[in-house]
Structures are given as C-alpha cells and as structure tokens.
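One protein chain is absent from this view; the other protein chains keep their places.
Take a look at chain A:
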Amino acid sequence: MSWLIALHAIVLREALRFTRQRGRFIAALVRPLVWLIVFAAGFRAALGLSITPPYETYITYDIYIVPGLCGMIVLFNGMQSSLSLVYDREMGSMRLLLTSPLPRWWLLVCRLIASTVISALQVYTFLGIAAVYGITFPPLGYVAVLPALLIAGLMLGALGLALSSTISQLENFAGVMNFVIFPMFFLSSALYPLWKMAESSELLHDICAVNPFTHAVEMIRFALYAQANLPALGWTLLAGVILLALALWGYDPARGLLRRKG
C-alpha cells in the first residue's frame, strides 16, 4: 500500500511540475508539429512510400511520420526527465527521494512511470492536433497505442536515468543531445522506412535495425493501427530491462554516485 501511495505522490508531483512549466508543454508540441507540417510537406512530393505493413495502401509521407513523431515526443521527454534528475540532484530533492524507506529501485521506477505518464499526455495532445490536420487512425488504434507508449516511455526513461547517473553537470546535457538523442532519432525508422535506408547504405540500415528506438517507433506505429508487432515489442522490452538494470546499478549507493557531488 505504501508503495502505491508513493507512486501516486511522485506522479502527481511530476504532473504538477509539468503543468506549471507551460513553455515546456508548448515546446514539446511545437517540435513534432514543425516536423509534421513543414518537414513532411516538403518531403511529401520527394518521397513515395511503397506499401509495407501495417499499411494496406499507398500512404503519404506525413501519415508515415506521425508514429515516429510520437516516438520523438517520448524520446525527448525521457531525456528531459533525465535532465530534471540532474537538476533535482543538484537541488537536493533527489536526495529526499533516495532517503525514503521504500526500496530504491521502486522509487526510481516511480520516477520513470511519472515521466512516462507525462509523455503519453503529450502524445495524445499531438495526435489530437494531427487529427484536426487530417491525419487519423482507426479508433481502436488510439486505445492500443497507450500500452505501446508506456513501454516505449519506460525504456527511453530508463535510458535517461542510466545517463543521468553518469552525468554530474547540467552542461553535459548538450552532449547527450548531440551524441544520444539526435543519432537515436535519425538512425531509426521514425523519419524513413528501413528499406529506404538500406537503398543508400547497408551499414546505416543495420545500425537502424539494432537501435532500440526503431523498435519503439515500430511498436507505436503498429499499435496505432491496432496491430501487434511482437518482435518490436520484444526488443523494446529487452532494451528496457537492460537499461533499467544499468540505471539501478548507476544509483547503487555502494557505487557512491553522489560521492563525486560531495
């Protein structure tokens, strides 16, 4: 019971923080909308996409990238959450969290769940705007995408958590942007299907194929059409478990993560 009380409080706190940061909410929406409305419009004419599952007919580029942009929201939010952990740690509230008598792994998982809930809210807002713009999915897809978003959010949040345990300064977040977020996003199936990538480079295709973000995006893409992509689900879960283990190891007090901080 006390575990659930803590989970509720941590999610509520994150939601309160998020609603107060209106700039963050708008930025989180503007980014994918710019891609959808500007970038996709430009590429719509240049890129013709052949029919591959889950699509049953020829689709335009803007339809193709919506699931990838949902993944982008989850990815950026997971990383933003890791930034706030570094910030939290400097402000001391992470210390408060870690001195609670609940198991440390549960406290960190609560943080992950909290940031994932925020990501899901953002994705649904984005999907609403996309629907107004004319891009819709089967009604069941809007329900089926929720578990996919949660799994993707936990996996990417765990990545952020693992990174935050090794970052000691806020400035290093710029490095994370350059060396983690952008490569992860561009070397995935978010913006172009893998077979397109294979046409230009087999190596890049292989890198994309092992990128866990690719699998998260494909899981979301299939879910939006109310279909299950079991290999993508499996890969995302596997990556999530490994990254979570790394994050918990990073926050092990015996390793003295906070040791460097004094």
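Please note the rule applied: a residue touches a chain if its C-beta (ideal position, glycine included) is under 8 Å from a C-beta of that chain, and two chains touch if they have at least 3 such contacts; residues count from 1.
Please note the rule applied: contacts and distances are computed from a predicted model.
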What does the UniProt entry say the missing chain is called, choosing from "Bifunctional protein PyrR", "Methionine synthase", "ATP-binding cassette domain-containing protein" or "Acyl carrier protein"? "ATP-binding cassette domain-containing protein"
Given A:5, A:26 or A:203, the residue that touches the chain left out of view is A:5
Can you work out which residue in A:98, A:180, A:207 or A:237 touches the chain that's missing from view? A:98
Missing-chain contacts mapped onto chain A: 1-3, 5-6, 8-10, 12-13, 16-17, 20, 91-93, 95-103, 107, 253-254, 256, 258-259, 262
